[in-house]
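So, chain A:
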Amino acid sequence: MSHFSAEQEQTLMGWARRYPYRIMGLLEALRQVQEWRRCVGDQDEEYLAKLFDYPRNHVHELVTFFPGLTLRPTGRYRVGICRGLSCALAGSAAMCRCMEKSLGIKAGETTPDGKFSFETMECIGACDHAPALIVNDKLQGAASEQSISELLERLP
Partner candidate 1 sequence: MTKVLTEHWDQPRLHELETYRRLGGYEALKKVLGMDRAQLIDEAKKSNLRGLGGAGFATSLKWSTVTPEEKNPGPRYVVVNCDESEPGCFKDRVLATRNPHQLIEGLLIAACAIDAKQNFIFIRGEYQIQYEILEKALAEARGAGIIKPPVSIDLMRGAGAYMSGLDTALLETMEGKKAWPRQPPPFPTASGLMGRPTVVNNVETLCMVPSIVLRGGEWFAKLGTAKSGGTALFSVSGHVEKPGVYEFAMGTPLREILAAAGGVKGGRKLKAVIPGGVSTPVLTADELDTPMDWDGPRAQGSFLGAGGVIVLDETTDMVMVAHNIERFLAHESCGQCTPCRQGSYWYVRILERALDGGGVAADLDTLRRTGEDMTGKVICALGDTVGLVTRAMMKKFSNDFKAKFHGEPPHG
Partner candidate 2 sequence: MAMLPFSVIRPRQGFVERTYLWEALHGLIVTFRHLFLNLGRHLLRLLGARVAPGAVTIQYPEQPAVLGRRARARHFLLRRADGFPRCTSCLLCETICPAKCIHITAEESPDVMVEKRAKSFDIDLGLCVFCGHCVEACPCDAIHMDVDQVELSSYTRSGMIWSLPALMRGKPQGGAPS
């Protein structure tokens, strides 16, 4: 019995069978594990390598290649501020400092209670809401002192 619950194993098997070729579901399965566990651990990689019949070094390559997948656990809420050109022109650096101050952590770190983790991200395709603020892959609109503090309260 692996360290996943039966229901979780079912979902992962769902991803394996979802696409015409089994291996095409690997990235989605990794995203799923990242969502559950906030990171992709060694055991997860071993399990997925067996499930997709794919060498473990390539699975580990994927986890270290894609920024969406992390080795160390991120917070329940993964907050990101875009540092692309349009957002930089609109002052994303100032917003990053404000976010770091209000969360009390540096960019790339996770709050001790594991609720928030903050990182500066490359362009997230929201240059009309510069500087863009995103939480768990969901766009929250432009970042400003007011919207940041309001966001941190709102999230349970």
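Here is the rule we go by: a contact is a pair of C-beta atoms (placed from the backbone, for glycine too) under 8 Å apart; a residue touches a chain by one contact, two chains touch by 3 or more; residues count from 1.
On the choice of candidates, all candidates are chains of the complex that A comes from, given by their letters.
Computed from a prediction, not measured in an experiment: that's the story for all the values here.
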item: In-complex contact of chain A, chosen from 1 or 2; value: 1
item: List of chain A residues in touch with candidate 1 within their complex; value: 18-21, 23-28, 30-31, 52, 54, 58, 61-62, 65-69, 83-86, 88-89, 121-128, 130, 134, 136-139
